[in-house]
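Only one protein chain is missing; all other protein chains are in place.
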């Protein structure tokens, strides 16, 4: 059993914890919180040992009925590998600690590529992660793009990618961040930084991205145009997507036309935390124009799509499973991830 | 086993179906849909026989991979009792059909009191429902108010109730209804109709309600002031709420200050569809001023709080369980409803 | 003086009325309303004679303190030209009336091209409107695209246009329409109908458009990619936009990064109804990649950009001014339209 510690038990951390705990070859040996909160009660409810950075706060936790297993360093020492899911930028500060302890660690998309020196996506570059001490699971948006581009590239060759990303403003439980009634260019400049982020995994892809933020919480929405190297048809393109284990098809017959209805669907399906771990490509949107211009809309559940990637990244870095497809299959099965559609 | 049919498998119907299916003494013999949709696939996934009003649409369902068990009338005939969860106003049109077939039926809060002639809440008037052919489970807002008022009345006597209800604009998957950036007085007139609706269950309560609609989807929020007949303290009032099996306490230590964070919490708890079946009273908000003025904020999950009430209403109307508390306990246990807090 | 009647004094109609009234060569001879409302009081406040379709409602208007000048047909007869700003689809029903009366009429973007048989944009095809009985001022989105494409085409030649349009959900005072928390694909299919709508004015342009609706009220936001025929630089492209009398530049120095801040700016400038009549191109977003790929974000104030186009369309159809630039200059001056930036 691979011993996994979750440093930063928040939106991503709590999901990765449950995903890891569900795997046959992994176990959660601890999760960390900085202060008493609803999520600390969830850790308790799940039976994950709770570690805190500042033991001075232990009484506050105990007064709230939350047992503290020890300080974060104790947790890190007990782990084979650490999933760092602290807020963007904190991972960079944590890296020296992991180095000092000689521990493997996975960072999230809020960190720069350089923090880990290697960026990961299971379908794109699993094997390159093998044996590394550090890796970064790219952000939700980048993960969604890389899955799609890799699939299309293997099938038809990718000439150039032009993508517009309509991003959710805040996660559903984040009551601080806005905007309330605005479309925010983020960044105003074109191209956005998402293209270069894709290139940390797919260095030679010709990609231009643009991004805006809108007042919603549920999922990002990507409008993607890919000029293909080889001509194809809508049917063939759709087949490639259907065959991908982390791309789901939002079927026309469901009547789903928005991320909100899609969320209702995953909720009705009983997905834990309503998570859409796969890209949600809208069947009706898939188009191939002029023989080579592929288009689609895809919904990207920001809180979820990176979760299975973290699990695979653990296996790759630990070197316990050599075959990407085997890891992906194991991860998906343990999660109950059968792509929708 | 009580044979239950769900006429109208939508937001409420799909929840009641799962709640009924979880009970030891009930089974779902069928659910009805009017057209192919995401929810029809969920019915299939759950294994509920799918009935449709217009058999002419059968080919459309079958083309979409959805087996049709028959027409709605066939379903109604096979049931001991029907939960009518069609859109507001449709229940009234369905009543003559239920009468003709001599079937018991439960209507929802979108119907007028007169459609059933009797309005139901498990804690308030379970016994009065026994043996009836028709009953109406009152709306989500009324259910939430009746639970709270009944509890306070039994403990301290209720002199008068003044409540302001901040209502969600649309259910999360409803992409039609707004507003987007407005606070809508609904109605503009004071008092609103919610007070009289409470009086369909508690006829003698002195109540004035006001209501607004705001651009959110998750839960209603009630600001409630109850002038009590007997003096009490904050601690005693809180104890009454804590002891109620369908009132939960949103503890200060969780840091939850909004319906969004509360939804995240029920989601993290693994509640099906994130449902908060109980009233969510915010611990910090509970106040008793001047000895007799009780105040609190309570979150009401519009999609969920009526669900256990429907289950109890079935038992009461079928007469199989005489003791309200026994039914409530059975329902809650089968649902996994242990009030938060 | 050209006698102008406004049939449908709503969001667009009330703006066109004020714009017409401000022109040196036009006057408003009447506006029509169907029922008593806030806008009827505004018509009174402006001194526009108020006509109503159904004289049976006259007492209701008079009881509300609103004088009724007569029925709509009386108004239409007294006009040289009618601006039909009724809700989408009503214009089509009104056309036979205008034909019968032998009156010129302008329809809005909610009508099909075929209703008028000619679609109008001042910079693109003013002269073709001359002498016509019917014309349609294209929708806000189409107007914004046509202005930009025409400008780029004249300067550099346009090879192909790819645009993603993020549309506001509802006008600010529309409290019915949503969504509240969703990104809605509208349509789900790619391409959207906006490309063909542009082609009603620019028939030979190669254009693919995609559209989504997001929960905001203020302005649409376009992400536009134009592959040019001739190479150019960012500076030259920006100069072309700066020189256009209905394209404004949202300067970097203003710090404006969203449609909300842009609206605050036009509000601070004292623009009537905060109207941004021009396209709002974000300076920082203007990019020319690979020599020929032009990119920009532009904000389109749905309520406003078609207003000056209606004014010019009146002049063109009446044939009183032959030179497009002269009409545009007159319109802009009377409105106080000096493009921002």
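By letter and in written order, the chains are A, B and C; residue numbering begins at 1 in each of them.
We adopt the following convention: a contact is a pair of C-beta atoms (placed from the backbone, for glycine too) under 8 Å apart; a residue touches a chain by one contact, two chains touch by 3 or more.
Quick caveat, the model's predicted, so the values are computed rather than measured.
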Exercise for the section: With the full complex in mind, choose from C:8, C:49 or C:172 the residue touching the hidden chain. Expected result: C:172
Completion exercise
Answer key for C:168, C:263 or C:315 versus the chain not shown reads C:263
Problem - Touch criterion as defined above, residue of B:35, B:74, B:133 or B:186 at the omitted chain - result: B:186
Problem - Which residue of A:182, A:313 or A:337 touches the chain not shown here - result: A:182
Practice task
Could you please point out the chain B residues that touch the chain left off the display?
Solution key: 162, 164, 166, 179, 181-191, 208, 210, 212, 214-219, 221, 223, 225, 252, 257-261, 282, 284-287, 289, 293, 295-297, 299
Problem - Touching residues (missing chain, whole complex) on chain C - result: 14, 36-39, 41-42, 45, 64-65, 172-175, 180-181, 217, 253-258, 260-261, 263-265, 267-270, 272-274
Handout entry: Residues in chain A touching the chain absent from view
Key = 169-170, 172, 174-182, 184, 215-217
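Convention: only the chains that are shown with their structure count from here on.
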Exercise for the section: Return the distance between the CA-based centres of chain A and chain B, expressed in whole Å. Expected result: 36
Exercise for the section: Can you check how far apart chain A and chain C are, centre to centre, with Cα atoms defining each centre and the answer in Å? Expected result: 42
Handout entry: Where chain B touches two or more other chains at once, by residue number
Key = 172, 174-175, 180-181, 217
